[in-house]
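Below is the structure I would like to discuss, written out as structure tokens.
Only one protein chain is missing from this complex, and each of the others stays in its spot.
Chain naming follows the written order as A, B and C, and within any one chain the residues start at number 1.
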Amino acid sequence: MTVATLQEAPPKRLELESAVVRFAGDSGDGMQLTGGQFTQATALAGNDLATFPDFPAEIRAPVGTTFGVSAFQINFGARDIRTSGDAFDCLVAMNPAALKVELKGLRPGGLLIIDTGSFNDRNLKKAGYDTNPLEDNSLAAYQIVTIDISALTMEAVKDSGLSKKDALRCKNMWTLGYVYWLFGRDRAPTVDGLRAKFAKKPEIAEANIAALNAGHALGETSEVDFPGYHVPQAEIAPGLYRTVTGAEALAYGLAVGASLAEIPMFFGSYPITPASNLLHNLSRMKQFGVTTFQAEDEIAAACSAIGASYAGQLGVTSSSGPGVALKTEAIGLAIGVELPLIIVNVQRAGPSTGMPTKTEQSDLYQSVYGRNADSPVVVLAARSPGDCFEVAIEACRIATQFMTPVYLLSDGYIGNASEPWLIPDVDTYDHFPVKFHTETEGFHPFLRNPETLARAWAKPGTPGLEHRIGGIEKDYNSGHISYTPENHQKMTETRLQKIANVAKTIPDQDVEVGETSGKLAVVGWGSTFGPVSRAVQNLRDEGLDVSHIHLRHIWPLPSNLGKLLSGYEKVLVPEMNTGQLLTVLRAEYLTPAKGLNKVAGQPFKIAEVEAAIRDELES
Amino acid sequence: MTVATLQEAPPKRLELESAVVRFAGDSGDGMQLTGGQFTQATALAGNDLATFPDFPAEIRAPVGTTFGVSAFQINFGARDIRTSGDAFDCLVAMNPAALKVELKGLRPGGLLIIDTGSFNDRNLKKAGYDTNPLEDNSLAAYQIVTIDISALTMEAVKDSGLSKKDALRCKNMWTLGYVYWLFGRDRAPTVDGLRAKFAKKPEIAEANIAALNAGHALGETSEVDFPGYHVPQAEIAPGLYRTVTGAEALAYGLAVGASLAEIPMFFGSYPITPASNLLHNLSRMKQFGVTTFQAEDEIAAACSAIGASYAGQLGVTSSSGPGVALKTEAIGLAIGVELPLIIVNVQRAGPSTGMPTKTEQSDLYQSVYGRNADSPVVVLAARSPGDCFEVAIEACRIATQFMTPVYLLSDGYIGNASEPWLIPDVDTYDHFPVKFHTETEGFHPFLRNPETLARAWAKPGTPGLEHRIGGIEKDYNSGHISYTPENHQKMTETRLQKIANVAKTIPDQDVEVGETSGKLAVVGWGSTFGPVSRAVQNLRDEGLDVSHIHLRHIWPLPSNLGKLLSGYEKVLVPEMNTGQLLTVLRAEYLTPAKGLNKVAGQPFKIAEVEAAIRDELES
Amino acid sequence: MNAVTQKEKLTAKDFATDQEVRWCPGCGDYAILKAMQKAMADMGQSTEDNVFVSGIGCAARFPYYMATYGFHTIHGRAPAFATGIKLSNPDLNVWVVGGDGDMLSIGANHLMHVLRRNVDLQVLLFNNEIYGLTKGQYSPTSREGTRSPSTPLGSVDRPIDACTYALGAGATFIARGIDSQQKHLPGIFQAASEHKGASFVEVLQNCIVYNDGVFNEFTDRDVAADRQVHVEAGKPLIYGADGNKGIRLNLQTLSLEEVVIGENGVTEADLLVHDPSNRTLAGMLAAMNGRELPVALGVLYCSQEATYEAAVHDQINAAKQSAKITSFNDLLRTGHTWVAGG
Partner (left out) sequence: MNAVTQKEKLTAKDFATDQEVRWCPGCGDYAILKAMQKAMADMGQSTEDNVFVSGIGCAARFPYYMATYGFHTIHGRAPAFATGIKLSNPDLNVWVVGGDGDMLSIGANHLMHVLRRNVDLQVLLFNNEIYGLTKGQYSPTSREGTRSPSTPLGSVDRPIDACTYALGAGATFIARGIDSQQKHLPGIFQAASEHKGASFVEVLQNCIVYNDGVFNEFTDRDVAADRQVHVEAGKPLIYGADGNKGIRLNLQTLSLEEVVIGENGVTEADLLVHDPSNRTLAGMLAAMNGRELPVALGVLYCSQEATYEAAVHDQINAAKQSAKITSFNDLLRTGHTWVAGG
């Protein structure tokens, strides 16, 4: 086996400030695992980083098809990293389909690593290639490294005793070894990890390690026309780190939030992509008293959570847009009976089934406005995987202190992506303990806290506080059914005011990057945080007068936001939808904001945001 | 039996420009029937009129309770009548509970007719009276006519052979007779009607007629200190009239609309107050090829209607807010697969179960914004019972011509209220025939009409056009499943543009009352039409610079609306919600509009709108 | 431990609220309410440990009239709310109340799941074969041909039988009663409450306004004895004004038939003996509807199985006991961590 295109080896590594690498292969090629390992090694090497796992809708798409391509992207660097990167600096294509799908993302001149062993006629045809791109000069714009990884892997593990099929499955480790060499990563933790993972099947562990080492060795020894890269350590806030996905951080944050409220948490949900991981994570947290209930549908999930809140627990439910649609009637009841409820929405591309595995931010309307009647609720949005932890705690605080449903918006990108996370010390968080009503004298269930307007929460089982609640309008003064006009007016206004009161308990909106006034404010929310903050920073570095404001509280909005926005000449609102926060801001503040809207199932690229900012500043 | 408080009879009837009469009694007292008869007699007398049936939530509330009070209000006059009236000029209270509940609506000095026969201790207590209001001088502000109607009825029908219970049930006809005398109404049609209705029980017919005549006779003969009233004929557009409720007009309009589209209509629904009447009316229209399907729930109702549209019929579904909430996931599918669907929402007071029998306009957010994802639809609103007919036809046109779901908003008030209706000539309406796709060459289901962007509609059963559609994103060029980013962007924009295109086919927004520019525009929608147009007219008559604009097309908005609104210094938006159209207008046009918001389960009073207009003009 | 103060046993009246009952005069729901209040007193229940959860409908107003905890929720979903309540606090005795529309039209799926999961609740279905609250439309239990506002020419749906459905859904306790039978109904409620697991009780309820007399063919005084069989565990299926009618299994057709003791040589020994643990028998009893065969009343089926909430809590407790990581700070620090910066 020779490595045909490799040439002379130059003396020392090229230094890069940051690099974007994308691993792409067949669903069965283990790209997510490869990416995960590379992420860990990169974190250990002291880089800041962000990742983007991008897998197909199909469980196991037929081998070699374009729709079966699974990819994992990582951006890492010596500076702080805000997104998983725009164009790739390096693309690993394990088969023709991966090349076909991913090539357009590789920057001109970028490094293209190809497993030639998979470029046979059959695979080329499946990928829709008429001619072999390795032979028709169509890849001339890139720096290509072609390796018969399949063959080299077989060679490396030939003594392992594995079947051919199993042996070939080590391809990804071979590739990882090679890429480790490319970026000067340490193999030891991966080797340890493999031994631990396959403790019961040592022959598999050793074969994978052999492949890893062989890939690495090829980099070290072969004669290549590039030297490998070095990405120096980033300046990172000191402390203990781990990687965390949005789904993990959400699970932790909700459970911690309930513990800060000092009540047990009940989680009723129904699986749906990309929200299911939250259910999976919480299902493994039983020792913390978390009850998880996989209901028969989204309606039952929401209703069970409301039932739990009625019984004195913190009811939480989760889904994605189409499932949340089903919950809205029940959420209306929670609004009417004023019980705590957290509705996590991990947004995905729609309408309808849409593109379940692709990300979008298009459920803001649904969250803020999407119910019958005057049904005000609280809406929060997380900006990044790690931020999910903080936002979840905030949701628990508001839900229990204000006896109200709270929507917590995440999205497919945040949910699946992982980032390094400075692990918080849970003991430093303020408690916000629930005080169940116990006084029987003068009790009725719609007694209110005069400050917040939250109603009294009395737990079934408490003698002397027996009461009945329901969705019919209630008398302000007794909690009994009431159909009188004045009372309905008063109750409607009270519900509205209660939600408005939440704004009194949240911090003033700050400016993420830039000044508190100026030419242009870019107002983002949710997962656009990365590209927007990077783009604004880049252009400020160029001297442009642009600032970045990023909202966590979508409803009610922070009290100072209107005033803050009025300090800028222009406002630009980038969203992965057709302009939903835009509507809210324009309606609230009459601010002549414009939208930057991308609805492609993919995060913004930094360059897209930069271009829009330039346009806005120039026009 | 003497009629204690009646005094000397004056010579001739007082002339009134208009009068508001409210009949109130126990659920079992037959007030709705009485009101209906009075309405018919009043229409025949040549007055314009509007009515408001206001019945309790309970099926048959316990006798004598305040929550069992059933009322019927009518406003009639010599000028055109726009609402069922603010304060009552005359209140008929058949028992203490009715007095208790309704008295506050009677204008000071108004006429109060009371059946003293029901003012016994038991009933007084049930109504929550500590002392008898007939004796404690608490009614001094009104002109009172106390009659022992119960006793006089018994007397009148004593020869009928009816049981005491049945005899007493004629009380309402006695009362009607008296009120007929009061306003100089002809009894003959009612007499004929009673004979027809009770053709098989002539003794009941005759007893009722005897009671009617006795009540009338008392007015004629007794010595009263007022002369009865005369309300001259109104100037009414000439033609053949009938009374129509919103539910009836909707049923007719939908069936006629489908026939203008030249396809059969399928109606899938699930009962819910106050929307059920539409189901009931359409269930009786089978001879027009209307299929009605009472589904197991709202979801199935919507899905069955979408299925019908897929099969080539015009699918229609209906509900009220909480039920529409359940349909939103399915509506998302109809948006995604681009099939016609009409969703009728007869709005009621919420949130949640709220006050099902009370009216509200609070589902505008739900209609315009209330779905996950970027899911644009068309939203129309009817302003009055008769207008339901026209709006239903418009909904049929848009749904079929644009292959889109259309929300049609009515409300509890419009649905139940009846008004005189100049019966349209159906033969004069333009057809908008559906052209099913038949060409097999080059067919795919997402071929688009280049003008409207509506997709091709191919009916199952057509050879050569076999195709599969679904909720997953579709390729713009083939209709097959597609997950590519650019395609999703394009399809999202196409769906948005298609709905925007609807605006090209609707008339420019006109000004209902007043000028096309000026100090203040009052922008209404739906059932606020009556009070808003009357209030604006009244104040214009006083010389104030105020105009009334009333929207039928809520989304997309008429193309000229932004420009039109910018011609006024101020914009006021009265709504029976906390400011929903207001949000849409502010967000769309950045117009600094203000809201006038009533959330009491009851229509605006003219005076309330007038006061707000004055405030706006003065501030 | 503190000495427990002996509470006074409550009477039926203690279970009534001060709320005015808003059903139509003569509605069968009144009788059911009365039977329930009696059953609660009979069982020595407390007001604070019982929760009534309901959907929407006339039946579903029930909680307002019980001086216990109560939650009047949304249409069709009461079983799901109840599941959340019971899982959150298994010490509560949770009742679910709804009509035939609530439970078998919009809500039959939740009903099925709560039954198959065997959550320890009592589910009471007040079957008046009509939608009362929305003014009389036909329901999934309405007989074919029912004329109603939405079926002016008569309904054409095949109705569902509530008990048969519950059996297919995997219920572990199925009983049937009649609103007016104050002698039987409290006992049925008590049996349901005592059953560990999901108990399903169908109460045939007369809607005097929209479906009056729909059960007359077996409730009318003159036919009742001949058209009703009250089943009791271990007792033969005997009924009739003269106490001489019985139910026998026809082995040829594998179906039930009515026989008269003493006629054609039939003796009591030929009759079926009620065995509440036999599903096949329960299926045949549930199908008896008062037309060809008398309607079967009482506990048709009962089988003791593990309850859902107990199993869920067993898992949680086991997880707590065996947990190695017990603080959130430790949990957050599991897996791969590294120190950076500084």
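Everything that follows uses one rule, which is that a residue touches a chain if its C-beta (ideal position, glycine included) is under 8 Å from a C-beta of that chain, and two chains touch if they have at least 3 such contacts.
The shown structure was predicted, so the numbers you read here are calculated from the model rather than taken from an experiment.
A.B. asks: For the unseen chain, which displayed partners does it touch in the full complex?
C.D. replies: When the full complex is considered, the omitted chain touches A, B, C.
A.B. asks: Which listed residue (B:G28, B:P264, B:P485 or B:G562) would be found touching the missing chain in the intact complex?
C.D. replies: B:P264
A.B. asks: Using the touch definition from the top, which of B:G464, B:P507 or B:G567 touches the missing chain?
C.D. replies: Here the residue in touch with the unshown chain is B:G464.
A.B. asks: For the chain left off this view, which of A:V21, A:A41, A:A61 or A:L111 is in contact with it?
C.D. replies: Only one listed residue reaches the unshown chain, and that is A:A61.
A.B. asks: Thinking of the whole complex, not just what is shown, which of C:K13, C:R158 or C:R221 touches the missing chain?
C.D. replies: The missing chain is touched by C:R158.
A.B. asks: Tell me which stretches of chain B touch the chain missing from the display.
C.D. replies: Answer for chain B: residues 40, 43-44, 46, 189, 235-243, 252, 255-256, 259, 264, 266, 268, 285-289, 291, 293, 295-297, 299-301, 303-313, 315, 329-330, 332-333, 337, 420, 423-427, 459-472, 480-481 touch the chain left out.
A.B. asks: Which parts of chain A are in contact with the chain that was left out?
C.D. replies: Touching the missing chain: residues 58-63, 65, 67, 270-273, 276, 279-280, 283-284, 286, 292, 294, 296-298, 322, 352-353.
A.B. asks: Which residue numbers on chain C touch the omitted chain?
C.D. replies: 105-109, 112-113, 116-118, 140, 153-154, 156-161, 164-170, 249, 251, 253-255, 275, 278-281, 283-284, 287, 305-306, 308, 311-312, 315, 318-319
Throughout what follows, only the chains that are shown with their structure count from here on.
A.B. asks: By CA centroid distance, what chain is farthest from chain C?
C.D. replies: Result for max centroid distance from chain C is chain A.
A.B. asks: Please report how many Å separate the Cα centroid of chain B from that of chain C, as a whole number.
C.D. replies: Chain centroid spacing, chain B to chain C, equals 40 Å.
A.B. asks: Roughly how far is chain A from chain C, going centre to centre by Cα mean, in whole Å?
C.D. replies: 45
A.B. asks: Two-or-more-chain contact residues of chain A, please, as numbers and ranges.
C.D. replies: 299, 329, 332-333, 337, 470-472
A.B. asks: What are the residue numbers in chain C that touch two or more other chains?
C.D. replies: 56, 72, 74
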